[in-house]
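Reviewing the structure listed below.
With one protein chain removed, the remaining protein chains of the complex are shown where they sit.
Here is subunit A:
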């Protein structure tokens, strides 16, 4: 029964951390827009915690390059399990318009496992919220709770 309660908590309180791998700032602004009273993602228990040790979901925006991939990996490793990763925007998915640049790794999933991809340039706030909901479903599958 206690495990049931804990699982319920996991689905109802995804604390997010937002890491910007050097984007054009477009996707970052959209992520932060989700926190404003207009979209108010705190309704779903989502809190922006800026600290990998408290976070459950990692939102990555921007282009991963050879310099910041170590930071990204480090942040991911500091998050306690269970955790999920969401890649946001064309840059996060594949490198976007910076894909051909010599320093770009190309996509968050080259460095850490990604659960949900949210496309767009920039991704809309609605799409990001959908992404978090999808990530919760991924967590559900991981926990074996799917009906």
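The rule we apply is simple: contacts are C-beta pairs under 8 Å (C-beta built on N, C-alpha and C of every residue); 3 or more make two chains touch, one makes a residue touch a chain; residues count from 1.
FYI, contacts and distances are computed from a predicted model.
One subunit of the complex is not drawn; among "NADH-quinone oxidoreductase subunit H", "SUF system FeS assembly protein, NifU family", "FAD:protein FMN transferase" or "[NiFe] hydrogenase diaphorase moiety small subunit", its UniProt record names it "NADH-quinone oxidoreductase subunit H". The omitted chain makes contact with subunit A at the following residues, 3, 5-10, 12-13, 15, 37, 40, 42-45, 47-51, 53-54, 56, 78, 80-82.
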